[in-house]
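One chain of protein is taken out of this complex; the other chains stay put.
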Amino acid sequence: MTGKPPPALELSDVHYSYPDGHGALRGVSLRVEAGERVAVLGPNGAGKSTLCLQLNGILEPTRGSVSVCGMAVGRKNLKEVRRRLGVVFQDPDDMLFMPTVEQDVAFGPSNLGLSEKEACARVEGALFDVGMEGMGGRSPHHLSHGQKKKAATAAVLSMEPEVLVLDEPSASLDPRARREFGAILAGLSQTIVMVTHDLPYAHELCERSVIIDGGRIAADGPTSDILGDAELLAAHDLELPHGFVMNHH
Amino acid sequence: MTGKPPPALELSDVHYSYPDGHGALRGVSLRVEAGERVAVLGPNGAGKSTLCLQLNGILEPTRGSVSVCGMAVGRKNLKEVRRRLGVVFQDPDDMLFMPTVEQDVAFGPSNLGLSEKEACARVEGALFDVGMEGMGGRSPHHLSHGQKKKAATAAVLSMEPEVLVLDEPSASLDPRARREFGAILAGLSQTIVMVTHDLPYAHELCERSVIIDGGRIAADGPTSDILGDAELLAAHDLELPHGFVMNHH
Amino acid sequence: MGGTHHGGGIEAVAAGDSPVHRLDPRAKIVGLIGLVVVAVSLPPGAWTAFAAILAILTGLVAAAGLRPMYVLRRMTIEIPFLLAAAMLPFTVEDGLALGAAVGLKVTIGVLAMVILSSTTPFPRLLRGFELLKAPRLITVIVAFMWRYLHVLSDEVSRMKRAREARGYSAGWLWQAASTGPLIATLFIRSLERGERVYLAMTSRGYEGSMPTTTADRMAIRTRDLAFLSTFAVALASIRIFLP
Partner (left out) sequence: MHIPDGLVDPATAVVTTAVGAGLVAYALKKSKEALDDRRIPIVGLMAAFVFAAQMVTFPIAGGTSAHLLGGAMAGILLGPWLGGLAMTVVYLVQAIGFADGGITALGANVIAVGFLPAVGGYYLFRGLTRILPGTRMSYLGSVAVVSWATTVAASALVAVFISFGGPLPLIAFPIMVGIHSIVGFGEALISMSVIAAVLGARPDLIFDQDRLPERASAPGGEVA
């Protein structure tokens, strides 16, 4: 109970090949301290989403190991790991499966064994956070894409995990929702790992950035340094959008 | 053969309710001339994707009518309409169905009755345009999300439709792919309708913008006027991203 | 359910290469169905004829390079029927001969179809039926059924993954209780995904048949005719002379 808390995430030499033989991760080592906010950047097909799926044991590394809050991710403590670390997948269709949005958002909390009242409060809070209040009764499969993304995000927020992993949280959100959700994230004290192609968003929300390319870590450092290095960015198909002027926080 | 060509798109008083009874369009009238480039903006759930699906008869208006290049969209000339107007859906998973990317991209051209050689050339060209050259042999279901989006876009580009409808083309593309694809679009002479939450992208590529909200058209005008009107934008959950400075073309 | 087509199953074996794999699917369909019909029409006691037909099938298995273990594994589907046939000697008169004949017929039927499906990838099989002038509505339904089996198993794994990621774990009892609603959700999800994919196909000019490329264009060649005529002669002589 004394001393430094264990790192929120620790990956050592993680390799992963998909069942069809396609190698997606080729030795990723990464350490994220509790409370850090890290952006994961990189070109399409770099392995970012594959990495996210390693973190809560949905995919298992073909080599190397992952640990979350000091626990090795593996068969034994999968349940505990998933209680502490929540992943919002890139494609919200992969996340929603209950007949109504409310039930979907309540699914996680009720698996945590919360009382019904508490679960209800969590659901309401989470729907509010993503701007979906009043839509709890809709069927999640009959929503617009952006609404699905919001519902999927709420479904993870409602579990209040210690580590929050977000795969492209701002994609398909409207501009206001993007900003408001950013403000919500900025107010959270949890550890956050955020995969994004939206470099200004990364700049706004994360003090540290990691670039992944070809299944390997290509750079790791303060976001402003990384985004300030045009040459580094260009080498990995990244660039600040035209018309965007980076200012200092 | 003389006089003004018919408008590329004409919608008059289009209403649409989904089978579960949810009303998504409530009277949309819009005219797009041949060769125009129009951005469609609006908050999540505004009805933008629903609108796209009306354009090639995938959904039929519950009231009102749509015409494409002067032809009323309806049972009779669906085939001709779809030859002239191509839609890239928001979710690429809804678009890819062949065993390889190449076959998927070739599907449209071979239905157009092109010779195999010509179809091949189209496929190569389209894959090159989206930056997927060399990935033709992969299975489209085993790609990263951004790669799927690129493949789905190529599948429509290869048909070379007169009117190109793109639902969130830049979402989930990496920054370089986003810029390069923008450059490709800028070089096309076709009519383009582009739904996007990426206002800078709209500003770069489209001279005209339309705002949809609650299933109705809320504004329609030159993009720079619309994006310059912060009050109008705010009324529809839109805003330029923090740090973005709009310059003139 | 789901996952039936994944992994090293039929699809991988059917994608192999051998003289039997290379035959035109039409020749295989007509030949093997003819063989089953002949076998079923044999009376109990035509042991030489049964043996000759089994020899033909064994020859095809060898020529196709199918591994015996694989073939046996796929034939396990007939076990319940063999058990039933094994009961016959105890229940009816002349049951031994009858039971043996039933067992042989079931075996021949299963083996013939295992060979057909293990040497012909499904899309080619379908194309063969199309070219044999099977009703178009039937082939279209078959094609979509095949496609949607993938959609279904895809949606099953998405839903499973989604549940697990949010801390789901339950005993089988709860699982059984929630089967109804889950199957219903699965049905609607798969249906709507299938619908959107279908619409994407029609928006790209689909009108009921997949475009053919050079690779799957088919022509009856001499070797197919040779195969069919040998088969016909062999079956006819078995049916006429051996009983």
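As written, the chains take the letters A, B and C, and residue 1 is the first residue of each chain.
Convention: a contact is a pair of C-beta atoms (placed from the backbone, for glycine too) under 8 Å apart; a residue touches a chain by one contact, two chains touch by 3 or more.
Predicted model only: the values in this text are computed from it and were never measured.
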| item | value |
| --- | --- |
| Contact set of the excluded chain (shown chains only) | A, B, C |
| Contacting the left-out chain in the complete assembly, out of C:Ala63, C:Ala84 or C:Leu131 | C:Ala84 |
| Absent-chain contact - pick from C:Ala27, C:Ile56, C:Ala101 or C:Leu228 | C:Ala101 |
| Touch with the omitted chain, as defined above, among A:His142, A:Arg216 or A:His242 | A:His142 |
| From C:Ala12, C:Ala62, C:Ala184 or C:Val233, residue that would touch the chain that is not displayed | C:Ala184 |
| Touch list for chain A against the chain that is not drawn | 99, 139, 141-142 |
| Missing-chain contacts mapped onto chain B | 15, 17, 19-23, 26, 62-63 |
| Contacts of chain C with the absent chain, listed as residue ranges | 1-2, 4, 10, 29, 33, 36-37, 39-41, 74-75, 77-81, 83-85, 87-88, 91-92, 98-99, 101-106, 108-114, 116-117, 122, 125, 135, 137-138, 140-149, 151-153, 179-181, 183-185, 187-188, 190-192, 194-195, 197-198, 202, 208 |
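One rule holds for everything that comes next: only the chains that are shown with their structure count from here on.
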| item | value |
| --- | --- |
| Centroid distance [mean C-alpha coordinates] between chain B and chain A, Å | 29 |
| Euclidean distance of C-alpha centroids - chain B vs chain C, Å | 42 |
| Of all residues in chain A, the ones touching two or more other chains | 93 |
| Touching two or more other chains - residues of chain C | 193 |
| Chain B contact footprint on chain C (complex, rising order) | 147, 154, 193, 196-197, 199-207, 211, 213-214 |
| Chain B residues touching chain A - in the complex, by the definition given at the top | 18, 20, 22, 42-46, 48-49, 90-91, 93, 139, 142-147, 150, 168, 171-179, 197, 199-200, 203-204, 233-234, 237-247 |
| Residue ranges of chain C in contact with chain A within the complex | 158-159, 161-169, 181-182, 185, 188-189, 192-193 |
